[in-house]
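A short write-up of the structure that comes next.
Every protein chain but one is kept in place in this view of the complex.
Up next is chain A:
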Amino acid sequence: MSYQGKKNIPKITSDRLLIKGGRIVNDDQSFHADIYMEDGLIKQIGDNLIVPGGVKTIEANGKMVIPGGIDIHTHFQMPYRGTTTVDDFAQGSKAALAGGTTMIVDHVMSEPGTSLIEAHDQWRQWADEKACCDYSLHVDITHWNDSVKQEVDNLIKEKGVNSFQVYMAYKDYYQMSNSELYEVFTFLAERGGIAQVHAENGEIIAEEQARMLQMGITGPEGHVLSRPEELEAEAVFRAITIASQTNCPLYVTRVMSKSAADIISQARKKGNVVFGEPITASLGTDGTHYWSKNWAKAASFVTSPPLSPDPTTPDYLNTLLSSGDLSVTGSAHCTFSVAQKAIGKDDFTQIPEGVNGVEERMALIWDKAVTTGKMDENMFVGVTSTNAAKILNLYPRKGRIAVGSDADLVIWDTDAIRTITAKTHNSAAEYNIFEGMELRGAPLVVICQGKIVLEDGNLHATSGVGRFIPCSPFPDFAYKRIKARKQLAVLRAVPRGMYDGPVSEFSMSRGGTPSASARTSPTKQPVRNLHQSGFSLAGPPTPDDIPIRPAGRRIVVPPGGRSNITSLS
């Protein structure tokens, strides 16, 4: 580093920055150019830029300059049964920056029955206080009724949230029924939201958990035994079906197994708008550690869906990521201390779920996918940053090095080799699930909001500088196709004459379930889809104004006894 011209400009207050001699790598192309940044924005890109004097210059020496990573899935400072995850927004975002990630998207987890907006505001407050990098929020819909619907509407319109997660697991807690999922997806499709789904079949899991415990399996291996990957694949399949019925873009969080990934890639081949998010853990390690003799180690791998015990899974997921069948990578970073994990020492169902990964994410993908030749550097930028920005409608502000974009950049050292260990990582957790792994590729310099935060291995992160980045609805990346399909999917009735033949007598005592389970949510009114109302009846409207569903009506032969049952209008 050297200062150009005057030497009296203090390093820390400088918000003008020039990166010289780097190779800019976007998701579409790579080229050699200099980058000039001012006030946290990229102002110029090109050779021989004319820049003001006294600009701090970073010599990239031909190294890759990439858009900062976007970790689309984190759980910092997440409350869990009276405790919180050990990495709060400061610690977590520091770890993110150390790994080359300059933006995180955290999940707002509200307890079922509480207000989503309040939870959102709470998260905003925590993050604004502490985050060292820009952030955005997903909101998890943990229950569904009319007031939640109102809140979701509000969050989309006023709060800058465009992605909402629903759960198909955690029976009797977060889990939603198929009908509720249908309603949520329908609603989100109308408002331009992205439906994220935690895909696991919660009902079967509950049964399997009970079975495991009864068999006397109480350790962390019970976690993976009771949540086999089939259940993940099943739920993914179901979610895709529901999304395709409601014409809603679907985002599957945490793709952990080969079978789930296969379902997504098949669905994409059939044309469904679905995105899959493998996480650092599923791309980097496998579920064999659940059988570790060391309880604390085994427990540190507990997350849901669990890591697959199939050791070929990471390789497979990296392949699908490279081929574009999986779209983005998150970390699902959600760290608990060993003492917190020990809540479930006698019962694996009580172990708090979460693994680390925000810091290792970029390097791990580089090591597993790019250095192995599966993926090129442009794709690398795509899956670590650009695609996430596109899905959240933040593109091209984030996820691209272009004039006008935010100055979140990383100079990537393709040859640096680091060994992951809990001793040196930036997370506060005692265990690192990637312990001992040697990863090639690391950030050399990280620039966040036009400021250097990582340089020469030193982190200069400042708590509280992170801004909330609002996401607007109807991201083109997901919704262009959805909109076009809406116009095609106009259903028409067949214009026919009235059926005027005999009608046999029937009793309407359609044995309704005697059980008390209504199984439907109170918000029963079907959402009328205005886009799909192109219905036209050719003939004159039916003479009698029968309401559409004459529930207890007794229909008999008309007095005239007309028998021409096949008359056409």
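One rule holds for everything that comes next: a contact is a pair of C-beta atoms (placed from the backbone, for glycine too) under 8 Å apart; a residue touches a chain by one contact, two chains touch by 3 or more; residues count from 1.
The criterion applied here is as follows: contacts and distances are computed from a predicted model.
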Fill in the blank from the handout: In UniProt, out of "AP complex subunit beta", "Integrator complex subunit 11", "Dihydropyrimidinase-related protein 1" or "Vacuolar protein sorting-associated protein 33A", the chain dropped from the view is recorded as "Dihydropyrimidinase-related protein 1"
Problem - Residue among A:88, A:183 or A:353 touching the omitted chain - result: A:183
Completion exercise
Contact with the hidden chain, among A:193, A:222, A:249 or A:305, goes to A:222
Handout entry: Option touching the unshown chain, where A:53, A:404, A:464 or A:502 are the choices
Key = A:502
Completion exercise
Of A:204, A:283, A:358 or A:375, the residue touching the omitted chain is A:204
Handout entry: In chain A, positions touching the absent partner
Key = 81-83, 111-113, 143-145, 171-173, 175, 177-179, 182-183, 186, 201, 203-204, 206-208, 210-219, 221-222, 225, 228, 230-231, 233-234, 237-238, 241-242, 244-245, 291-298, 337-340, 342-343, 345-347, 350, 491-499, 501-522, 526, 528-529, 532-533, 535, 537, 546, 548-550, 555, 557, 565-566, 568
